[in-house]
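Only a single protein chain was left out; the remaining protein chains are all shown in position.
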């Protein structure tokens, strides 16, 4: 039986802890290098460490493939992951909701910002043809979707937000090397806040290395990763409209 | 510059610590499982842990490919690895040495013991045709090599040792699952000691998962792993003869 | 599709030599029985269980009769005589014998004819049970379907039958079509079959009837879930070959590693013993509708894959004839061959293609078994995964039938759950991506591939001619296969060979041979 408080890797027997690793050490291959590889892994808390493969891959680099048995487990019972709470609605319901509750189209601006030129992801969400048979936001009758494309500066995004009176901003970030996405995403939030518009829009970010958790940390309303389709985003936007409406109505009531 | 006291894995920048891991957790795939995978690796002392791939590989198993940056290094300056100290001699020198110093042939018994049936390794060392173009012990004029083959019990090995007055025993162990090789190798040493012949022979073990260190621990004189050829073993045996001769002569002198 | 421009008359000649070779060995077979054959007879009659010392009851009885020197009549004779005397069931009688309450040899003798008749009746009833399991399989396959060729064949080998069951189900969910439960090291040299569910094996799990049952049930379960009948494989080899055949027939195994010579060559089992054992085991396997896998692939782990390629083909033709003698049909013969050429060989892949296509064309109706690279796999799992990929490519390009998946950790450990997953995923990808290729591609007329295949064929036929001349036993002594030499009096198990007396009784043999075989 699996003990949820100590979940360990499984190789071929429960709790054997089996883990595969590979890495390079910047030293020439030798028995010492192999032993260094073994110790490195042993210091990770792995037992019965076996260097399955060791190979010199240049005069001063050696590559290792190692197996070891992880002695520690994870307390799965205690993990809570922030997730976008989402009821994915069919397209028609989304359109209907916007029509009846907003009485106008929902305005969405999308862009792949700063130096990032990977549009395939944002296109998959926004463009009519969509992705994997899931039509994009442009195909929703009640959504006005403006896809600004790639390498759009934050300044341009904000200009467009004003221009179309955007309800939501969709940002894509694919390049993450040296955490450039964090820099770019932070820059946008800071600018939105400086302009005083951050609270007036729903701010969403997506990309293969984006998590909801990260998005929240950076001050976004939601983060989406791989296997996202337009209906997920649209459902989230509609849900936000609902939530904000309630808030607005609440406010108005107070104002009365 | 590499700091030998803190050698860390190298991905694409010195000391970035980059390590690849893969393993399975015995829980269904979910955001929680992904987070568990991340935590497991973080608890190994890896930073910026990224779950690059997560996949359900059965209803209750999920597989992960993870990258992380190892925060600890290894003190390579302090590592000393027990190695067979060996000057590999050419075949002719080996034969000459035996002829001049022993005045008789060197008797060697080899076997793959107990349940292990992998003879290719021991054959590579012993049989005439050898391996990778390196002739085996049978091709040495001054060595009398008896290859007993596979699945030979320890009892049979010892019987043969008496029969041929063996100077050396060569054992092969390839199957290591559940450490069966340790059990087999220990059994042989124990029996040799019980018989009082352990000190009279050179005891060598080989196999792909054998190290000299392990061999020493188990009470063997040497351990050989992959890429061993007959000349390595023969050189070691001759060197032992030399060492023992010196000892014997030493003894005799004392006796005078 | 024929692509090699082979001369069919050469192939026919090879089959002719192979038949001659096997005919000669058959004389020895017909004249002998073995302790395990006799124990198989008891198992067929439903006798099971172990004594207090853990020795199987069937061993107890046969040992006793063997010591008494009366096994030449066949255990069936003594048992049925006992039944007729005591009116006990076979199992009850056996227990009494083991408990020393009855001594079979001391009982009064019923008439030969009466014994024969009862034996015949009991044998027919036993075979009926096997036929039922066979029908069950056929119905399940008709209902659920089965994997598409090349069928994805994987091993589980945890040493613990319960973990094996978990891993086997996971593998089926991942896409495996055939699951083989690898046997612990050493079992093949046991002259008895262990009993009950087991949880400790090394490099594999004990083959026991209980373990077969546990795995059969696990696979039937998951088969319904994945809507595909999942084949179960085990090892019908070693000193208890025919007994395992019986167990497999009763527990509805679908595939059995079952070779006429593997035990001789790779386990140093005496050849006189093995030839007799393999015969009876194949009678049962054939009857049970089981597909056998031969072990020629192993030759290339000890001999050179390029230089000894023809020995594989020659041996397959011999194995085929041995199987035909047992009433098996081509559709049951998963003849083994392998992708084992040193990966450093320039154009090695072309040799592999030639060989794989050759085996395919020589045995067009057989579900040939194609084995992955093993010997040249290293601890470099990434490179290993690539070696396995080329193997997958070769398999789909040449239309192999039973495709044993290479596993990237071959040189390290028996497969972990994700090792197997990665293999299955990769093979599925390659097969789906290249499936049509075999129909699209031709080999150059008299090009390297055609010439190599023709050369291997010719060398194989010459070798068979030579063996037909010296006899198979002598050929084994000469180390013709796998570069390993075995003598006819050497090896384990010779003491278990029994000379049949003229009135030797074993109704199963004639029953299965004379039309009883489900194959007709």
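So that you can tell them apart, the chains are marked A, B and C in the order they are listed, and the count of residues begins at 1 in each.
Keep this in mind: a contact is a pair of C-beta atoms (placed from the backbone, for glycine too) under 8 Å apart; a residue touches a chain by one contact, two chains touch by 3 or more.
As the structure is a prediction and not an experimental result, all values here were calculated from the model.
Trainee: Among C:128, C:344 or C:502, exactly one should touch the missing chain; which is it?
Mentor: Of the candidates C:128, C:344 or C:502, C:344 is in touch with the missing chain.
Trainee: Touching the left-out chain: which of B:23, B:67 or B:140?
Mentor: Reading the full complex, the residue touching the unseen chain is B:67.
Trainee: Which of C:116, C:435 or C:459 touches the chain that is not shown?
Mentor: Checking the options C:116, C:435 or C:459, the one contacting the hidden chain is C:435.
Trainee: List the subunit A residues touching the unshown chain?
Mentor: 22-24, 57-59, 61, 63, 114-117, 119-120, 123, 149-151, 175, 177-178, 180, 208
Trainee: Across the whole complex, list the residues on subunit B that are touched by the chain not included here.
Mentor: 10-14, 18, 20, 22, 50-55, 65, 67
Trainee: Name, in rising order, the residues on subunit C that touch the hidden chain in the full complex.
Mentor: 343-350, 353, 380, 382-383, 385-387, 389-390, 393, 408, 422, 425-426, 429-430, 432-437, 439-444, 447-449
By our rule, only the chains that are shown with their structure count from here on.
Trainee: For subunit B versus subunit C, what separation do you get between their C-alpha means, in angstrom?
Mentor: Here the centre of subunit C sits 34 Å away from the centre of subunit B.
Trainee: Averaging only over C-alpha atoms, locate the centres of subunit A and subunit C and give their separation in whole Å.
Mentor: 52
Trainee: Can you list the residues of subunit B that touch 2 or more other chains?
Mentor: 22-24, 61
Trainee: Using the touch rule from the top of the page, what residues of subunit C touch 2 or more other chains?
Mentor: In subunit C, residues 411, 413-414, 416-417 touch at least two other chains, as defined above.
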